[in-house]
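With one protein chain held back, the other chains of the complex are shown just where they sit.
Coming up: chain A.
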Amino acid sequence: MAEDLVLDTAIRDWVLIPLSVVMVLIGVLRYFVSKLMRSSQTPDAKIVREGQVMLRARNLRAGANFIPSKAFRARKIYYCNEENGLLFVPKGQAQNPQAQMFSDPNMAMDMMKKNLSMIIPQTLTFAWVNFFFSGFVAAKIPFPLTQRFRSMLQNGIDLSTVDVSYVSSRSWYFLNLFGLRGLFSLILGEENAVDDTQRMMQMGGGFGFDPSKGLSVEKDNLDITQHDWALPNFEQRAEDVLKKVIS
C-alpha cells in the first residue's frame, strides 16, 4: 500500500460498532412494529372466491397430464364454458376487483404504512450519520476500487490523495444497509426478512398485474392447454414398483 494510515481506536469504538448495533436494533424494532401495526383486514368474500378459483384452474393446468383425457376435458368445460363456466365473467364486472382493490382504503393504508415504516428509519439514520459522523475516515475496505468511486465513498473527506480504500462513515452506513439483510433473515426467522428494495420490486411487479386480468388470463391459458397423457404404460410401471417393494 502506498500509505498505511493508522486510525484511532476511538473511531472503532465510537463509530463502527455503534453504527452497526444501531442498525441491527432499528431493524429488529421495525420488524416488531410492523407486526404490531398489521391491521387485520377482513378479506372480501368475492375476491377470495375468485382467487381460489384461479388457484384451482392453475392446479388443473399443472396436473393436466396426470388425469385421463375425458376427465380433463370435463373439467375444462366446467371452467371455460361460455355461459356459466367458473372463469367467465361478463365484461362489466371484470373491472371491479381491480378498481376496488386500488381504491380500497384499507389496502391503500396498509401499503402506505409499510412503505413509510421502511423509509422513515432509513432517512432518519442517514441524517444522523451525516450529522454526527462526517468529516473523517471511518474504515478501510479491504479491496481497491477505482478513482471514480472516490466521490461516492469519501464524501466528507476533502483530501484527494488519500487512498480510495479509506472510506467515510456514510459508505459504512450503506455497507451495513445491504449487508445486514442476510443477518436479519437469520435472526428474525423466515417471514419478513427486512428486505425493503427487493420486496418493493416484487410488490410493484406482482400487484398491478394479477388482480386486474386474473380470470380472463386463466381462462385463456386453460383454453390452450393440450392434454398429453403422461402415464401411458403405467400399469407396467406400477407392476415394476410393486415388484421392487415386495421382493
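The criterion applied here is as follows: contacts are C-beta pairs under 8 Å (C-beta built on N, C-alpha and C of every residue); 3 or more make two chains touch, one makes a residue touch a chain; residues count from 1.
In this section, contacts and distances are computed from a predicted model.
Could you tell me which of "U3 small nucleolar ribonucleoprotein imp4", "Phospholipid-transporting ATPase", "WD repeat domain 73" or "ER membrane protein complex subunit 6" is the UniProt name of the chain missing from the displayed complex?
According to UniProt, the chain not displayed is called "ER membrane protein complex subunit 6".
Considering the whole complex, which of A:K114, A:R181 or A:H227 touches the chain not shown?
A:R181
Using the document's contact rule, name the residues of chain A that touch the chain not shown here.
5-9, 11-12, 16, 20, 63, 66, 139-144, 172, 175-176, 178-183, 185-186, 190, 230-231, 237
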